[in-house]
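Every protein chain except one is present and positioned as in the full complex.
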Amino acid sequence: MFEMDLHPRLSETDGAGHIGNTVLVVWFEEARTPLYQIVMPELSMDTWSLILANYSVDFYAQIFYGTPVQLKTWIKRVGNSSFETYQEVSQNGKRCASGTSVQVYFNYQTGKSEPLPDNLKAGLTTHLLPPEEQA
Amino acid sequence: MFEMDLHPRLSETDGAGHIGNTVLVVWFEEARTPLYQIVMPELSMDTWSLILANYSVDFYAQIFYGTPVQLKTWIKRVGNSSFETYQEVSQNGKRCASGTSVQVYFNYQTGKSEPLPDNLKAGLTTHLLPPEEQA
Amino acid sequence: MFEMDLHPRLSETDGAGHIGNTVLVVWFEEARTPLYQIVMPELSMDTWSLILANYSVDFYAQIFYGTPVQLKTWIKRVGNSSFETYQEVSQNGKRCASGTSVQVYFNYQTGKSEPLPDNLKAGLTTHLLPPEEQA
Partner (left out) sequence: MFEMDLHPRLSETDGAGHIGNTVLVVWFEEARTPLYQIVMPELSMDTWSLILANYSVDFYAQIFYGTPVQLKTWIKRVGNSSFETYQEVSQNGKRCASGTSVQVYFNYQTGKSEPLPDNLKAGLTTHLLPPEEQA
């Protein structure tokens, strides 16, 4: 499991006085960076090899500016040519939102998905969400 | 059903050369504006009365800068204190992504959801996705 | 002079209840699209040939969600390898902000600026801000 702290930005608040809902996919993507590094250690745009197939976010409580948030990231499932993530964001110890994403191993030259190499599958699998925590 | 055209912004592209995945929730939110106007005709931040409970987006094809996209918005379900939307975005006639969202009728003073008044339910219901198109 | 109308987005509001200041450079960039098309008619990321050297924005009045804004774009100056723009944004007939930008004709392969070809200079020059309106 990967953890990171993050300070909500003033520009991420919205007119309702809280952090805007569209910001959550930005934060979750940033928190997936260690997973991206397993797949692409150099994190180079020229050799980027993942594409998003789905994301979904559930909102439980408002998040506010001025207090840091904690993000936790797990692998939920590793498939043949994709993997699924599960993530949570908390503020002041309260879980405020959770999200999933499906990342596909993708060849931008051919425009097609490809099987995940075994070493990448193994690297991702070490961060699996424990079965008892899976909803 | 509501339709709108939108020009992808240069700042919405990402290093992979296409429109970044986090942009989709921004576009879908903009395309829900006519639904927000049914609930809050004045669209004032001071009397905002919706909060998001969930969004989910499925990505089918890359979207590129330089060509407009078409967004379609339907109501999928009207509940007691919430409603669900279904939306699609196309470019060059090809469906590139679809998404759902759950919007809760919310009182920001009390921090609690409230039943949707009947006139708002009726207004929203006129934009229901035809049953045969529901997945 | 180029004009475009634009609907402020809910996600562009901030906690102070107005459109966030960081949004203005996004809008001004979108409004410069017709100028980009003079330089790069196909607007393709693969052959992008401009890079920003400076932007500056002056804020005169708050901009609010729920009412469209009008953007006007002029060329202020065409130089040897760059051009400068001047832009204004109004809401309800009131000028709310203005901005300038310096765009450099740039070769991303060599990492160096290049002289603007004469036909591009001529195309840009037809949109010059009248001298009497220059501050």
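When the chains are written out, they are named A, B and C in that same order, and each has its own residue count from 1.
The rule is short, and it goes like this: a contact is a pair of C-beta atoms (placed from the backbone, for glycine too) under 8 Å apart; a residue touches a chain by one contact, two chains touch by 3 or more.
Just so we're clear, the structure is a prediction, and the values are computed from it rather than from any experiment.
Within the whole complex, the absent chain has one touching residue among A:Glu3, A:Glu30 or A:Glu114, and that is A:Glu30. Contact with the omitted chain, checked across C:Ile51, C:Val78 or C:Leu120, is made by C:Ile51. Checked against the full complex, the one of B:Gly15, B:Pro34 or B:Pro68 touching the unshown chain is B:Gly15. Although one chain is not drawn, its touching partners on subunit A can still be listed: residues 7, 9-11, 13, 17, 26, 29-30, 33, 36, 42-46, 64-66. Within subunit C, the residues in touch with the undisplayed chain are 15-17, 21-22, 25-26, 29, 45, 48, 51-59, 62, 108. Residues of subunit B in touch with the missing chain: 10-11, 13-15, 17-18, 20-22, 65.
Simple rule for what comes next: only the chains that are shown with their structure count from here on.
Taking CA atoms, the transformation carrying subunit B onto subunit C includes a rotation by 180°, reported to the nearest 5. Centroid to centroid, with C-alpha atoms defining each point, subunit A and subunit C lie 34 Å apart. Subunit B and subunit C have Cα centroids lying 28 Å from one another. Distance from the subunit A centre to the subunit B centre is 22 Å, each centre being the mean of its Cα atoms.
Residues of subunit B in contact with two or more other chains: 17, 26, 29, 45.
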